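Only a single protein chain was left out; the remaining protein chains are all shown in position.
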Amino acid sequence: MKTGRHFLFVPGPTNVPDRVLRAMDRPMEDHRSSAAPEMARSIFPDLLKVFGSANGQAFIFSGSGSAMWEASLVNALSPGNRVLAVRNGQFSTLFIDTAQRLGLKVDVIDVEWGDAVPAARVGEMLAADTAHGYKAVLVVHNETATGVTSDIAAVRRAIDAAIHPALFYVDGVSSVASLDFRFDDWKVDFAIAGSQKGFMMPPGIGFLCVSKKALGLLDQAKCPRAFFDLRDQIKHNAEGYFPYTPPIAHLFGLRAALDLLFEEGLANVAARHHRLGEGVRRAIAAWGLKLCALDPKIYSDTVSAVVVPDGLDAKKVIDIAFRRYNLSLGGGTGRLVGKVFRIGHVGDINELMVLGALSGVEMALNDAGIPVTLGSGVAAAQQWYRETATG
Amino acid sequence: MKTGRHFLFVPGPTNVPDRVLRAMDRPMEDHRSSAAPEMARSIFPDLLKVFGSANGQAFIFSGSGSAMWEASLVNALSPGNRVLAVRNGQFSTLFIDTAQRLGLKVDVIDVEWGDAVPAARVGEMLAADTAHGYKAVLVVHNETATGVTSDIAAVRRAIDAAIHPALFYVDGVSSVASLDFRFDDWKVDFAIAGSQKGFMMPPGIGFLCVSKKALGLLDQAKCPRAFFDLRDQIKHNAEGYFPYTPPIAHLFGLRAALDLLFEEGLANVAARHHRLGEGVRRAIAAWGLKLCALDPKIYSDTVSAVVVPDGLDAKKVIDIAFRRYNLSLGGGTGRLVGKVFRIGHVGDINELMVLGALSGVEMALNDAGIPVTLGSGVAAAQQWYRETATG
Amino acid sequence: MKTGRHFLFVPGPTNVPDRVLRAMDRPMEDHRSSAAPEMARSIFPDLLKVFGSANGQAFIFSGSGSAMWEASLVNALSPGNRVLAVRNGQFSTLFIDTAQRLGLKVDVIDVEWGDAVPAARVGEMLAADTAHGYKAVLVVHNETATGVTSDIAAVRRAIDAAIHPALFYVDGVSSVASLDFRFDDWKVDFAIAGSQKGFMMPPGIGFLCVSKKALGLLDQAKCPRAFFDLRDQIKHNAEGYFPYTPPIAHLFGLRAALDLLFEEGLANVAARHHRLGEGVRRAIAAWGLKLCALDPKIYSDTVSAVVVPDGLDAKKVIDIAFRRYNLSLGGGTGRLVGKVFRIGHVGDINELMVLGALSGVEMALNDAGIPVTLGSGVAAAQQWYRETATG
Partner (left out) sequence: MKTGRHFLFVPGPTNVPDRVLRAMDRPMEDHRSSAAPEMARSIFPDLLKVFGSANGQAFIFSGSGSAMWEASLVNALSPGNRVLAVRNGQFSTLFIDTAQRLGLKVDVIDVEWGDAVPAARVGEMLAADTAHGYKAVLVVHNETATGVTSDIAAVRRAIDAAIHPALFYVDGVSSVASLDFRFDDWKVDFAIAGSQKGFMMPPGIGFLCVSKKALGLLDQAKCPRAFFDLRDQIKHNAEGYFPYTPPIAHLFGLRAALDLLFEEGLANVAARHHRLGEGVRRAIAAWGLKLCALDPKIYSDTVSAVVVPDGLDAKKVIDIAFRRYNLSLGGGTGRLVGKVFRIGHVGDINELMVLGALSGVEMALNDAGIPVTLGSGVAAAQQWYRETATG
């Protein structure tokens, strides 16, 4: 029998604000009525802003972030197309896997898990590709598996320096709506997002932001597609409708989530994630533990992957935290299973929620045989939060 | 300013019971925790029962019913495969369109919109296909566009009589969880359903029920696929997990919806749909209007498509009902646009809800220049409901 | 197993709009925080407007309408005080009973149940009371038991004509927020209301509106009181607080309900109640049944009490409607038990909800052995609603 509120500190799904949950708790409406377009017309422009775009077009699908990988690929590419991708964690691995399953040929730049997208290396590869064989470059903005944020602007500069026409695909699942994301500035062609992280919603819908350049390729793309075909969306969205029954409850929730994001202000949202994330990192440092991320410049403000000492099993920490202290932490994925636990610090959280979670991590670490001084991480985070408090 | 409750009588989304809405209005949970599998393990066996199956396997996807068309096709077929499909309304049309977009060759049996699947004709085509070129037969159990329910058992008998190995695809989007559906008895290979009709949930997730025979073909199927690949689902579902972040709120809702279905009893659910639908039909007859469905034997118990007299526009009836009387009716789709309006009578409804809706239809018809005697349809339905009342 | 939405047509509690229910579904807050006064400061002025007052003061109590009878009496009167009251139904009977229990001497003007407050008779009694022995006049604006609305302005004129200083008590439990109510114009001293009728909220809180004249008497009043003492409320409300822990969830709901009332407009709310109520009355006339209310001029727009033919039991109609047709009707109270059933048409309702309810009444009447032509009442109401439809 668990009492009180669970501390959900996985990097997705994140805590859904009551306003969003209540907005979704509403009777259905006819999605084909004459009043229905109001909803879509209210949402799409705001959704576009969250991507940092004025020139692109935003799309909403029933589906997860993984579905959006597929949707982004099949709409602009053709089987056999070569693409260049960076693999620096589990989610970039799965993005590449998706591309391969769909018949694309993927040249992979492998870097250490914990490292960021090597913009220079991408630039070299593209510069060497004088025949413009690469139709696309695939990167993950924020590797949720390792807690690494890559410099997408730098990748863009590298592509530009190589004077290469490849489409620029950026997975922003754990960055859009939480970190600074600049679709237009970075000349992204496909940005991929999901509802369950910075958008603070239940999982179940995915978002794409697509550039005009990419939209010009829809008819040329030969990947077979039906449900994910953007042309159906474009046609129906233009009138405020959807090509199939839209996820109405999620649309209600999205409207509320966008309201929350704009009430706070996107820049403030990013600043808050930095501030809260920095508190988590100071706690980890106080514990004497290391992040999976290799360099402070690439530390993610939405998730921290903490390496447990050799010979110990991070799964034990996670399991104790969950069973004993009402705290959900993220596990290692792929090759990091057992080696790291992850603290998600994304979405609708605040200082005391983080401090409560850090308290729980301290207890679970000790219980799991990883001695850290009780209260030490909390104190380090408190000190930072006091220094940076407003109000 | 609209007051009171809207009367939602489109054939999907349907009215979501408060218990389902409240069940979805709940904080998120870590879908990878050690406790998470309880949810999946509770849901899948019950979901299978709703399909009338003990031997198949049920699957849940973020997506709509349309996504399930794609998921069903790509997992067992290969580009260039020939399939036989019946086209008797807008949804069978779109199912066929999906198959074609995915690279399948579809031989279409066209029948009048309003007619049912011609089992005999299917049998003849299959019998003639001695080379077994048809890899699948595609039919829609309940054509939501025309209000026609086909005899799937008869189609099965025709396939069997032809001694043909084609896979049997049945779209049950507007029949599963509301009409009698017998996956095992009818030897269906892929049954397709969505959350927003008989399941009484918000749109956003789709269901498949897949036969052992079909599951044996997954590795042979050459249609490119990633998000929809059943093999990922099978692998993760076996442990009570999902290959991607599952639609958690919808799973909470599904659990509640399944509880409601079983508390009422699936046979009672079907009987209630028949009883309520028959009241609607008696009202329509009292008005002197015709159904799109050509024969009483194929009248659908979940939706009635009502033909408006020549020269009149059904859209006007729908628009008046919506703006003036707080009533949502379904429109004609495809070639039936303007020719019919549809009354959905599926999901969480009862006598007085139907009678209120029929009252609204009577007023809207008169306002739209289609004179029917006020109260006449209501009285016919009342008489039937009184005769068949219990309690 | 009941499916679909219940038709709640009792004269309170009324249907609570989803916006109100969702507003109440919210975490608690500290009612003594520095931010707490915002809520009270937002609510009280709007609440006052609903009473039709600019000069009075509104109060909110945890309690029911019955509690407000007590609160209104004990704050301005002293044991042994004489008051004049009109008894024309069950609720005026209980109001009088409350006064008597609290030690007041009540002179009762009895009129037939079904009749209104006799303003002339009140005037005569007061004119005869040259010694101003009556400290108060107690009337019920809308007798919920009989469906009778009295002319409060006329009573006021009678009091004025008698040049009598008695306090004017008006029970507006089933009129405030649904019928035209003019606290200031009618020079009411205490108006009594509850949350569960026109305010469209769950029962549990009561409201008073009190005149400056009455507020001047608080210190003179000798009725013992503690919880209901307005002086505590005045002191704390002045700062935006309450003297005890306020009913926070209800305050959230009240804020939402006030928003709904003002979005529609109070005059429109009253007009809607008249229009919907008139439809009910036309149905009753079409059935050949009589109202308990004796004269069309006093028909209530929030509740209709329908007399069943002699020898028949209204409870049977109510019971059948409830068990068989998912419809709640009000019963007779006091001396009207078994003689009438009541249709509440107050709060968050619309045409189709009323028509659905009327359909159910028609079925229940017939089932109970009171033959009315099926559809006849519905048709009469439909005709009226069509004639008066907008949009």
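Labels for the chains are A, B and C, by order of writing; each one numbers its residues from 1.
By our rule, contacts are C-beta pairs under 8 Å (C-beta built on N, C-alpha and C of every residue); 3 or more make two chains touch, one makes a residue touch a chain.
Just so we're clear, the structure is a prediction, and the values are computed from it rather than from any experiment.
Within the entire complex, contacts from the absent chain reach the displayed chains A, B, C. Within the complete assembly, A:L352 is the residue of A:A131, A:A267 or A:L352 that touches the hidden chain. When the full complex is taken into account, the listed residue touching the unshown chain is A:G375, out of A:G216, A:G288 or A:G375. Within the complete assembly, residues 5-6, 8, 10, 12-16, 21-22, 24-35, 62-67, 69-70, 79, 97-98, 101-103, 194, 196, 202-205, 223-227, 229, 243-250, 319, 322-323, 328, 330-331 of chain C touch the chain that is not shown.
Chain A meets the missing chain through residues 1-5, 7, 15, 17, 25, 263-265, 268, 272, 323-327, 348-353, 355-357, 359-360, 362-363, 366-367, 373-376, 378-379, 382-383, 385-386, 389-391. Against the chain not shown here, chain B presents residues 18, 22, 25-27.
FYI, only the chains that are shown with their structure count from here on.
Set against the Cα centre of chain B, the chain with the most distant centre is C.
Among the chains, the centre nearest to the mean of all shown protein C-alpha atoms is found for B. We define each chain's centre as the mean of its Cα atoms; on that basis chain A and chain C are separated by 54 Å. One finds 46 Å separating the Cα centroids of chain B and chain C.
In whole angstrom, the spacing between the mean C-alpha positions of chain A and chain B is 34.
Of all residues in chain A, those that touch two or more other chains are 22, 25-27.
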